[in-house]
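Only one protein chain is missing; all other protein chains are in place.
Naming follows writing order (A and B), and every chain is counted from residue 1.
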Amino acid sequence: MSLFYFIAFLSIFFAVMVITTKNPVHSVLYLVITFFTFTVHYILLNAQFLAVVNFIVYMGAIMVLFLFVLMLLNLNKETEPMKSVLVKAIGTIAGMCLLVTIAGSVKVLEVSNPVVLKNPEIGLVDNLGKVLFKEFLLPFEISSILLLTAMVGAVLLAKKEPKDI
Amino acid sequence: METAFIIEKFVLITIVFVLTLVIAMYSTLAERKVAGFMQDRNGPDRAGPFGILQPLADGGKFFFKEEIIPAGAHKSLFIAGPTIAIITACISSAVIPWGQQLTIGDRVIDLQVADINVGILYVFGVIALGVYGIMLGGWASNNKFSLMGAIRAASQSISYEIAMGLSIIALLMVTQTLSIKDIVAQQSGFVNWNIWVQPLGFIIFVTCAFAECNRVPFDLPECETELVGGYHTEYSSMKLGLYMFSEYINMFVSSAVMSALYFGGYNFPFMNDLGLSQNWITIIGVLAFFLKIFAFIFFFMWIRWTLPRFRYDQLMNLGWKILIPLAIANIVLTGIITLIKDTYW
């Protein structure tokens, strides 16, 4: 349990670091570390497959692409537009609203008992596969169609318009 | 968790770690020897008999070279780059089963550091992490060539990871497990090797492994002719040494993974017909495994001194337009054959 609290503290600490650091590349790197702590959380829950997939997809692919783009952009103080007081004020108000909403929703929820799992094997690959392909087959297929649509859209965006000569 | 278990694992980890480093060291010598032999030369043969001490001399030289961190570099990330590269290279060998059980007294020792039931995915994840070392190093150098190298490394490794993953999926459909230990155990003897059922998948996997290790013909992140030294242009001394080392360790680990997944790992022909005791089978099996690994390392070098480097657009075309569709076709084909086999046999 103390291990969980330690890792949870690390996740929140690095998540805060993501939004407080000035340098965007540092920010991405802190995000990578945050994802790594999530992986550790999954392992603590004995969800090995989810842990590794989180590791590969988020840390290994998506964050690499983030970093990739940031390295190309060369962000620094000159290119960063100055934010006006109005923008800052609106941002503060929006953030406060979000905080209030979250606090309210948390208060409504009952105190759950998250640590007691009925079946500790539930996170392993074969169980996960059975659940995905039997109980939740329809949502799974619908999400795959969603991904396919996104992929087609990305290809269309990336494709050059044929020049008419 | 008894003490004996911890000691056993500790010893195993130490042996694997030392072996990995020694093999990586001697891969550098072997690379130069193979290069020499293929170009009708002798290769390095001055340090010790047949140049046996050459890696030590190189290592010593690396330690005594001046360490330069460029003035405009981002210091902490500049140091983090090679560190991440070498750490990820070293930990990726944790899930590889080096042999069967060894029985000493009444203790049965598994020759595998950790049997995770998602072993292959673990290897993938760690390899995917390795690209951070290259990217951070390249970006932190504050050099155009390094940045180009880093970006090439990132895009290349992401593109080829997809094809690699897809080629593995076809293999997993045959083996029906993600644990490398089980996959190797299934391939006992000679006819059960996965290469006989997944030849196309193997070719795709090898190509992607070359790309993931940044080896010729996919060594665009560090190609000397275009980018000076690529991502390690600004590196000197042992930091450069660590990058080189991690490259060779990656080569060793991917050779091990390839021979475990497709060439039966520690299994060798007629292993059950010779009437040997379990311990002897294990020992010969470990030797056979290392023989296969060395054969693959030689294959890596053989390719390196045969093929020229790809152009960047050719690399991307090969990855996205040829390997990925091929891998998907392989999955479909495997699925159909498995289905036919299940229903009619």
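FYI, a contact is a pair of C-beta atoms (placed from the backbone, for glycine too) under 8 Å apart; a residue touches a chain by one contact, two chains touch by 3 or more.
In this text, contacts and distances are computed from a predicted model.
The complex appears with one chain absent; UniProt names that chain "NADH-quinone oxidoreductase subunit I" among the candidates "Imelysin-like domain-containing protein", "NADH-quinone oxidoreductase subunit I", "ATP synthase gamma chain" or "ABC transporter permease subunit". Remark: the absent chain touches shown chains B in the intact complex.
Here the missing chain is touched by one residue of B:Asn42, B:Thr103 or B:Gln176, and it is B:Asn42. Mapped onto chain B, the footprint of the missing chain covers residues 34, 36-42, 45, 203, 302-303, 305-307.
Quick note on the criterion: only the chains that are shown with their structure count from here on.
Chain A and chain B have centres, each the mean of its CA atoms, that are 29 Å apart.
Against chain B, the residues of chain A that register as touching in their complex are 25, 29, 32, 48-49, 52-53, 55-56, 59-61, 64-65, 67-68, 71-72, 124-125. Residues of chain B touching chain A in their complex: 77, 116-118, 121-122, 124-125, 127-129, 131-132, 135-136, 139, 147, 150-151, 154-155, 157-158, 161, 178.
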